[in-house]
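Coming up: chain A.
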Amino acid sequence: MSATSAGGLPPAVQMRGICKRFGAVQANRDVNLTVAAGTAHGIVGENGAGKSTLMSILYGFYQAEAGSIAIEGREVQIPGSREAIALGIGMVHQHFMLVEPLSALDNIMLGAEPDWRLGAARAVVREKLEALMRDTGLQVRLDLAVEELPVGERQRLEILKALYRGARILILDEPTAVLTPQETEQLFVTLRRLRAQGTTLLLITHKLKEIMALCDAVTVMRQGAVVLDTPIADTSLDALAEAMVGRRVNLGRDAGAAARAPGATLLAVQGLRWADEMGVPRLADVSLDLKAGEIVGIAGVSGNGQTELLAALSGMLAPQAGQITLGGERFDAPGRWLDPTAARRLKLAHVPEDRHRCGMVLKMSAWESAVLGYHRLKRFVGAGGWMKQRAMREATAQWMEAYDVRPRNALLQSSKFSGGNQQKLVLAREALAPETPPQVLLVGQPTRGVDIGAIEFIHGRLRAMRDAGGAVLVVSSELDEILALADRVLVMDRGRIAGELAIEDCTEAALGRLMAGATAREAA
Partner candidate 1 sequence: MDDTLIFLGGLLASTLRVSTPLILCALAGLLSERSGVIDLGLEGKMLLSAFAAGAVGAFTGSWPLALAAALMVGVALSMLHGYACVSHTGDQVVMGMALTMIAAGLTIVLGIAWFKQGGQTPALPDAVRLGPQGVALGEALKAIPVIGPVLGLGLAGHNALVYLALALVPGVWWLLYRTRLGLRLRATGDNPAMVDAAGLSVLRLRYGALAMNGVLCALAGAYLVLAQNANFVPHMTAGRGYMALAAMIFGKWRPVAALWACLLFGFLDAVAIRLQGVALPAALGGGQVPVQAIQALPYVLTVVLLAGFIGHARAPAALGTPYLKER
Partner candidate 2 sequence: DPAVIYDMGGKFDKSFNEAAYNGAERWKKEAGGKGYLDFEISNEAQREQAMRRMADKGANPIVGVGFAQASTVEKVAKEFGKQQFAIIDSVVKLPNVESVVFKEHEGSFLVGMMAALASKSGKVGFVGGMDIPLIRKFQCGYEQGAKYANPKVEVTSNMTGTTPAAWNDPTRGGELAKAQFAKGVDVVFAAAGGTGVGVYQAAKDGGKLAIGVDSNQNHLHPGVMLTSMVKRVDVAVYNLFKKTNPGQLTVLGLKEGGVDYALDKHNEKLVSADMKKKVDAAKADIIAGKIKVADYMADNSCKY
């Protein structure tokens, strides 16, 4: 099947007809996956396409409702992780699976201790690990508690853990999402070396470039099913993107957008600084302006300060230094900083990145979620703090109509709506709830986990707000989205604005270089 498939060996992994559903969600439908031994196999697909689910089934975390699995040619049952480990499968999970207060060494040997006495076990394991670290080039400080290790080292620790257990088939679920470009490069060197030593790699990633760089073959998933399965040599980045989304990706921008010059500055930010409890700077001297009639995109690998930037601008987080001017009022940090209520008063609306945790209260009904943040408006609250529920429900019904939220049921529990519809409801609220339209709109990950139809709809609404004279800031980890929407692009890297590009100058290569830490001049 794949070019590097060694002669005669059975495939390392063969999954056939895998089906899995969670309640109403069909996470995997009739999935077939064949991975040749000693190759690197990529799996790509949008959020929620079912990639992690498929790998969790392979690792014994979940049980498939239908289908069969063969490992190295033998039909197997994998009822639990123990059996998967015994079959030589190792998994590096999308979220770290580490016990923070324990040492790296203890984390590695947990569940595979060679002796019931810890002292003896540690000695044996340490010796083996030192050899393993030499062989693979994966360096980890074994005696530090995991909580003291930086993310890159934790990632290496995870791989080491899998290899220590004798993994011949290594699943990596988005291993680079939290890594810096340098760390990613280092990781890839290691992965290539492992492959050369005969380990079969299964790599899930959203970064198609990584697939092209490392993998021998790739499987594309969409809505739980495989839509493309091909050797890497027979495909291209564009073809993969098209397969992922299900139609030609329209990188093109809407016609009317360009020419008009932006207006007055509506939001000005200077010198934002914020470091987390560990003292790691998450915002490092961030300054930016938002002008009427423009969409500014913030690009960057997630975890480079975008979340904190949105939080600071919306008043949810008070930075340690910096100032912000909004609606003619100035706020300085530390001391008097914007709070979410003041932000709304000053006509700043905010669609949070994490709609499940922030955008709505899942346990509440849709109308209760729909007024969140605007529940103090005069038209919703009467004398003595009495809530005008009728008004709230009617408003919600109107917004649902305007933004095509399905089902149109204001009484339904918020959690019962699908991701895309939840997102539309939040967007509708932020656009329509204020008494006058918002001047500044902050949007985090506007279309994460949202289907194509909804993406188009949402993009259209954002443009309409811009055209009406609003200033829109879009944070997205999807480059395509940035390219489709923004008039101006800022790239964030390690908490700072690494550079700014006018949309005409934006190429994926230029953005990529900025995201990887180059300066603006080098990138251009």
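Selection criteria: all candidates are chains of the complex that A comes from, given by their letters.
In the analysis below, a residue touches a chain if its C-beta (ideal position, glycine included) is under 8 Å from a C-beta of that chain, and two chains touch if they have at least 3 such contacts; residues count from 1.
These numbers come from a predicted model, not from an experiment.
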Direct contact with chain A in this complex, candidates 1 or 2: 1
For the chain A and candidate 1 complex, residues of the former touching the latter: 22, 59, 61-63, 80-86, 91, 93, 97-102, 106-107, 110-113, 115-119, 121
